[in-house]
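Structure first, then comments.
One protein chain omitted, others in place.
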Amino acid sequence: MMKFIKRFYLSIILLFLYVPIVVLIVQSFNAGKSRAKWEGFSFRWYQELFNDPAIMQALYVTISIAILAAIVSTILGTLAAIGIHAMQKRPQSLMMTLTNIPMTMPDIVTGISLMLLFIFTKVERGYWTMLLAHITFDTPYVILSVLPKLKQMNKHSYEAALDLGATPTYALFHVILPEIMPGVITGAMLAFTLSLDDFTISYFTTSPLVQNLSTLIYSQARKGIKPTMNALSALMFMALLLLLLVVNRRSSKTEVKN
Amino acid sequence: MSNLQVPAWGTWVMLVGFVAFIVLLVIYFKRNHGLKRPIFSSPYTLWIIVFTIVPCLLIAYYAFTDVNGAFTLDNFKNFWDSNYDMNKELIAMGFNPADMGFARGTVNVDTLGYSLWMAFLCTVICLVLGYPTAHIMAERDFKLGPTLVVLFVIPMWMNFLLRTIAWMSLLEDNGLINGLLEWLGIGKVQLMYNSGAVLLGMVYNYLPFMVFPIYNVLNKMDYKLSEAAMDLGCDKWKTFYKVTLPLSLPGVVSGITMVFMPAVTTFFIPRMLGGGNTEMFGDLIERTFLTANNWNVGSALSMIMMVLILLSLGLLRKVDPEGEGGSMI
Partner (left out) sequence: MKKLSLVLALCLVLSACVFPASAEEVVNIYNWYDYMDESIFEDFYKETGIKVNCMYFTTNEDMMVQVRVSPGAYDVVFPSEYCVERMIKEDLLAEINMENVPNAQYIDPSLLGGAHDPENKYSIPFMWGTVGILYDTTKVTAEEVSSWGILWDEKYADQIFMMDSIRDTMGLTLKYLGYSMNTRDPLQLKEATDKLIAQKPLVKAYQVDETKDKMVNGEAALAVVWSGDALYAMDLNENLDYSVPQEGSNVWVDAVVIPKTAKNKENAEKFIDFLCRPDIAQRNCEYIWYSSPNTGAIELMGEDYTENLAINPSQDIIDRCEWFQDIPENYMTVYNALWSQVKNAK
């Protein structure tokens, strides 16, 4: 009985999470333009999607920024984590506080403060400023996912490697990095996800010339979202589901093998 | 726009700061005869100075200056009394604001209070819904835990604006839920255009941020502890109350942080689901900057928000000094 109640509870929560997404996908098959009226089943919006240069451009911007920001912030964050880990207590806690600032600052304040920075220094806002902003809010998450792995590591292996004649770079790549790899990968994934879904910070740090999906949707939101957007998210949803299923399959297979 | 000119000293400060950083770096190298590990974090240090500290200082600069760049506290007075600037103009025009019935305007303070209240409610609901969820997911004989984590993450990959708009289709007077109610013979209920709908949208968006940290902590917890408690004669509830709950507190604390803080500055959701009838602090900041075009007052509002969040963070640190809960990782 208890088990049933628990399962039931979980299903209700999942239903709550997925109902809007189902609605979104169903709407993408509506033949009419209006969100309100069902005018029959059609693939019309899927065809229009690939002919819509604004959406395709925004998709490019979104994905390329997410990948670039994830790479840069992973490198920056991993190095920083290694450095912070080796610090004395005082500078270490100072660095941790600094790292916490962008994480705890409200998105809207981060976005506005960066906008002020770019306007103040007369840097034209656009693709690169958006990338810089994304790296800025991604990096702390990378640091926080790498640090625990460093704590688990043997303290002396790096020094031992240096004593045995390894250069710092060699020791970094062959001693430290392999140990903390899981943390680095989690950090990179997290950075990618955050960057993909960000709206507020992008909204303030880009010019209308360079739109990512979120800012494009925002500019459309007031006039009524075209179902092409729904079609795009339905496709992204399917792709993701497929990817996760494949990953899950493979990992469960390896588990069985082991 | 006159208040966006770079003051000459601004450029100099940035230049001097950069040079000082390089000099410090060189001194450090000389002293330590080469590459020590802490130096790995120097690129990040530079990054955080340029893209976090300088922007924060800029906000402070605008918050404490007027349109002409002179020092003033008027922007904060405007927060306390939203009619402050207006009354000043009215007096300059030869009117007496008091005669016209313009006392202190409480709009900004009220909006902040309302946002804090909404964020508080949202956090409580997320906790009440999220804790049992995380607890069930982390149970030892429940094999689907990791799968469920994935299922919780997927909605977050869908665009947050689109998800909110999808809720609109559900909650409208002629939306799907009301269609269902009517079909059942219950009749229509107005679900949207009120604070309840805004709260629903917020809970929907922030629930995963409550579930993950609690799940992580519970999942890593040594189950032998609760088994031992059971063996020693505690019943189920007592075990939970005495063992599981205290051990999961760090997760709860970081969950609360991760829900409450973004929730205070929610924007877009009140406009879409609440019908724009009541603003939240995020909307207010955005409107002040981008529609009313008042960068100085906007900066003051942002600063107040920032200080408030840092204060509440300090308070939480007291409860969870080690930051054990970590983030959602």
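Each chain carries a letter (A and B) given by its place in the written order, and its residues are counted from 1.
Note that a contact is a pair of C-beta atoms (placed from the backbone, for glycine too) under 8 Å apart; a residue touches a chain by one contact, two chains touch by 3 or more.
All values reported here derive from a predicted model rather than from experimental measurement.
Undergrad: For the chain that was dropped from the view, give me its touching partners among the shown chains.
TA: Answer for the hidden chain's contacts among shown chains: A, B.
Undergrad: Which listed residue (B:16, B:73 or B:100) would be found touching the missing chain in the intact complex?
TA: For the chain that is not drawn, the touching residue is B:100.
Undergrad: Considering the whole complex, which of A:1, A:164 or A:209 touches the chain not shown?
TA: A:209
Undergrad: Which residue from A:5, A:54 or A:242 sits in contact with the chain not drawn here?
TA: Of these options, the touching residue for the absent chain is A:54.
Undergrad: Check each of A:14, A:71, A:96 or A:162 against the chain that is not shown and name the one that touches it.
TA: A:71
Undergrad: What residues on subunit A make contact with the chain left out of this view?
TA: 34-37, 54, 57, 60-61, 63-64, 67-68, 71, 119, 124-125, 127, 207-209, 211, 219-220, 222-224
Undergrad: Considering the entire assembly, which residues of subunit B contact the chain that has been omitted?
TA: Within subunit B, the residues that touch the unshown chain are 1, 4, 82-83, 85-86, 89-90, 92-93, 95, 100-102, 105, 107-108, 110-111, 172-174, 190, 193, 271-272, 275-279, 289-294.
The rule is short, and it goes like this: only the chains that are shown with their structure count from here on.
Undergrad: Quick check: in the complex, which residue numbers of subunit A touch subunit B?
TA: 6, 9-10, 13-14, 16-21, 23-24, 27, 35-36, 76-77, 79-87, 91, 95, 98-110, 112-114, 116-117, 119-122, 132-133, 135-136, 139, 141, 143-145, 148, 158, 168, 172, 186-187, 190, 193, 196-197, 199-200, 213-214, 217-218, 221, 225, 229-230, 233, 236-237, 240-241, 244, 248
Undergrad: Could you list, by residue number, the parts of subunit B that touch subunit A in their complex?
TA: Residues 4, 6, 10, 14, 34-45, 47-48, 51-56, 58-59, 62, 129, 132-133, 136-137, 142, 147-148, 150-163, 165-170, 172, 174, 176, 204, 207-208, 257, 261-262, 264-265, 267-268, 272, 282, 285-286, 289, 295, 298-299, 302, 305-306, 309-310, 313, 326-329 of subunit B touch subunit A in their complex.
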